[in-house]
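The structure appears below as C-alpha cells.
A single protein chain has been omitted from the complex, and every remaining protein chain is retained in its original position.
Per-chain residue numbering starts at 1, and chain names A, B and C are given in the order in which the chains are listed.
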C-alpha cells in the first residue's frame, strides 16, 4: 500500500472530508500559508469562506467555531501549538464542552480541534512542549491520539463526522512518521483500542507517539530476554475501549502505562485507577506509570530527556512488574 | 475555643496576613463591596493600593499578580467563581505555574489564588458548579483544600507565606461551616494530611467539604455495623502527604476515595494510582473511587444530586471493599 | 418618529416589554417561594433594549445572550410556559431542566443561549454570522452583553473578527452602569461604543429606556448587516431596577443610591412608551390595560404549564452530554 507521512495523512483527511461535505470548514492561524503542510492546498480548493486565516485571537476563533456549529457548520479548529488552548480555555471548557448538556440536547456541536505538534520536539522549552490532553479529558472532550498515519487519517475522518466536539492530538514526534494509508476515505471508529503487538507476560499501554517506542522495546525484550509484551494502543482516549483494555490486562496481569503527559492527574493515573478497580483480582503486580515529570519542559536537551518518559524506563518497569512476586 | 465560620476564618487570615506583611495585596472583582464577606473590611483597613477592585478582566488581573510578584509583592487573587480560572488559564498555566522553572529560579512567585464557592451549591448549573482543582494540580500548582474553619485559616496563612503560587479552594459547602479557630495568627503546614478519625477496617480519603460527610458516614457505620472507618484528609493536595496516606492504607488495606470533581483524570484517579503502585501488597480489595460524574452540573436539583458523590455511595463502597475477599 | 410606526407594531413593542416585566415579577415570587433554585438575574428596567433590538429581527436571526437573559429570550419570541418550566427545572423546559436561568435557549427560534460567563457569547454570534454570510442567507446575529463585558478580552477579539470579515453581527452593549457592585465609570475611561469604533465599525449610543430609539438603531444596524456592510455596535444606556441577582435583596449593598434608582425609574421604558403611544394616538388607555391583562393571563398560564410539567428522571442525569454516547461515556461517579 501507498506510504504517507502522518502529516500528509492529515492533509488528505482534510481534503477528503471537505470535499465530501460542504458544511466542513477550517479556521486557525496561518493555515493558508500552511507552514507545516497539514493544511496545504485547502485554501486553493475550498476558498476564503471555508478556509479561514485568523488574527491571533484563539479565544474568539474557538467561540466562533461553536457559533458556526450551532448554526449548522462542521468546523475544524487548528491550534498552531497545543498550549494555545489555554488562551481559549473558557471557550473550550465552559462553552463548547458544556454546551450540549446545558442546552438540554437542543443542538449538536460537531467540532474538531486539532492540536498541532503536541508534545516535545527538542528544545522548545516550557511553553511549546505540552501534551495537554488530560485537561481536555477532564473537561469531557472526546480525544483521539493516533500513533500512526493510518489511524491519523481514519480518526480524523471520524472526528469530523462525529456529532460532538473532538480533540485530535497531532504529536510532534508522529508528524514525520510514514506508514501505509489507503487512498479512499475511511473512518477509524472511536472506542476501539488496538493491540499493536500481541503478548502474554506484560501489557504496555502506550499513547500516541510512544506506541512505536513501546513496540521497539517489546521487540528487544522478546529477543533479548524472551519476555512477551503486549502493546495496547487506545487510539481514542475518550471514549475508552475498556473492554479491550481489560481483556489485555486480564490476560497478562501485569501492566505498565507509557504516557507522555504530566504525571499528576494525567491519563496514566486514570488508566491505573480503572484497572485497579475493575481488574484487581487479575493483577499480579503493581501497575507502573512511566510518564513525563511534573514540570514545564526545561530548554536544555539533556534536561528535556530527563523529564520525558524514556524507553529505558519502560524497560525497567516491564522488568520490575514481570519479576514482581506477590508477598 | 471561639467558633468561626470558614468564611470568617478566611477573612481573619486575610486581615492578619495583610497586617503582618506590607507586601501582601489582594485583587479581584467586587472585593471592596465584599459580597460574601470573606474580604470584609479589607479596603477600609488597607486602602486602594493594596485592595484592588478590578474590571471583569480575569486574564489581565491574573497576569497583573504575576508581575506584581516578580516586582516584590505577595498578591492574593480572588476568583469570584472557580470556573473563571478558565478565562485566565493561559496566565495561570503558561505563565505563573511555569515561570519559576523557565526563569531558572531567578525569582519567586508568592501568589495565592482563592477560588470562591468552589463546587456545587444548589441549582447553579453548568458554568457555576465546577471544582476545578485537577486542572491546577496537573499544571503543577500547589493546591490546598481545607475542610474546616481551623484548617482554612491556617492553610490560608501558609499559602500567603509560601514562596510559590498556591491555589486555595474555598468550597461552597464549607463556607458557612463553623468550627474552633484560634485568634492568633498560625499556619497549617503543607504536605501534612490529617487523620480526622481513626479506624482500622477501611481508609476513606475525603477531600474538602466531603470530609464532614465522610465523618458522618463513618460514625454511622461504626454504630450500625461495627465497621471502623479511618477518615484521612490530605488538606494540601499538592504537595501530598504520601507518608501519612500510605500509613493509613497499609493499616487498613482497603480504600475508598471520596472526591467531588469530575472523574476522568481527577484527583481520585491520582490517589488510586499512587496507592496502587506503592501499597499494592497491602491492598486487600480494589480501590474504589466515589466522585462526581463526568458532566457539567445539570440545573435540576435531583439531577444535580445524581451527578454529585453521595454519602450513600460512599457507604456502599465502604461495605463493598470491606466485604471484598480476594479470589 | 412614532407616527411612522404602524399601530400593531407599536403595541407589540409594549406587549413584549410588559411581558418581560411581569415575567420577572413572577420570577421574584417564585424564587421567594423556593420554587426556583439557584439564582436569577432580573431584567426589569432594561426591557426597551431587548424589545427594541429584537423588534428589528426575524425568527431566523439569532441572538447570544447573557446571565441576564430572560428579557432577550422573551423579546426574541420565547414561550413563557417553556421558560417557567426551565426555571422550575422541568422536562417541559426549554433545556429539559438541564440549563436553568443562566442557560435558557431555544436554538430553533434563534436563541443560542443565555451564558453565565461574561462576554463569552460574542464570538459565538460571530461564528453563526459567518455561516449566514457563507451560505448567502439574509440573516443577522446579535450579541447582547453588559457594560462589564467591555473589559473582557474575548469581546475585543470578536469585534475585530466581525469587522475584518464584514460579518452580519450587531453588538449590543446594555450599559446599566454597573457590573455587580462596580460602577462602569470606575473601570473604563471612554464610553464603550468608542472602543468599537477603534475596530473600524460604527459605534453608536442610544437611550436604552426609549424602545423607539433602540429599535431605530437596530433597524439601521440590521440593514447594514443584511446588505453585507458588516457589524455595528450599539450602546444602550439603561438601568436595572433590582439588585444584581435575586439574592441581593437579602444583602446590604450600598454601591448605588435610592435617589439614583428613583431618578431612572422616572424614565421607565414601559410607562414612557405607553404615554408616547397614547399621545400619538396609536392606542388608548384601555388598549394598554387590555394588553396588561392579556400578559397577566399568559404569565399565569405559563406558570401553570411549568408546574404541571414533570421533573426529569435522575437516571437520565448524564443524558444530553453527547450526541453520540459510548459505553461508560460519560462516566458516572461510581462504577456501575
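As a working rule, contacts are C-beta pairs under 8 Å (C-beta built on N, C-alpha and C of every residue); 3 or more make two chains touch, one makes a residue touch a chain.
Everything numeric here is computed off the predicted structure, so don't read it as measured data.
A.B. asks: Can you list the shown chains that the hidden chain touches?
C.D. replies: Displayed chains contacted by the hidden chain, ordered by label: A, B, C.
A.B. asks: Looking at the full complex, which residue from A:188, A:275 or A:295 touches the chain that isn't shown here?
C.D. replies: Checking the options A:188, A:275 or A:295, the one contacting the hidden chain is A:295.
A.B. asks: Tell me which stretches of subunit C touch the chain missing from the display.
C.D. replies: 151-157, 160, 163-164, 186-190, 194-195, 197-201
A.B. asks: What subunit A residues would touch the chain not displayed?
C.D. replies: Residues 29-30, 32-33, 35, 53-57, 59-60, 83-84, 87, 122-128, 263-264, 288-296, 298-303, 305-309, 313, 316-317 of subunit A touch the chain that is not shown.
A.B. asks: Which residue numbers on subunit B touch the omitted chain?
C.D. replies: Its contact residues with the unshown chain are 25, 49-50, 52, 54-55, 57, 59-73, 75, 90-91, 94-95, 99-108, 110, 140, 142, 162-164, 190-191, 238-240, 242-243, 277-278.
Keep in mind that, in the parts below, only the chains that are shown with their structure count from here on.
A.B. asks: Express in whole angstrom the distance between the two chain centres, defined as the mean CA positions of subunit B and subunit C.
C.D. replies: Comparing mean C-alpha positions, subunit C is 36 Å from subunit B.
A.B. asks: Counting in whole Å, what is the centre-to-centre distance of subunit A and subunit C, each centre being its mean C-alpha position?
C.D. replies: Roughly 40 Å, centre to centre.
A.B. asks: Cα centroid separation between subunit A and subunit B, in whole Å?
C.D. replies: 30
A.B. asks: Could you list which residues of subunit C touch at least two other chains?
C.D. replies: Those would be 95, 97-99, 103, 115-117, 153-154, 321, 329-330, 335.
A.B. asks: What parts of subunit A, by residue number, touch at least two of the other chains?
C.D. replies: Counting only residues that touch two or more other chains, subunit A contributes 90, 94, 101-102, 140, 238, 277-278.
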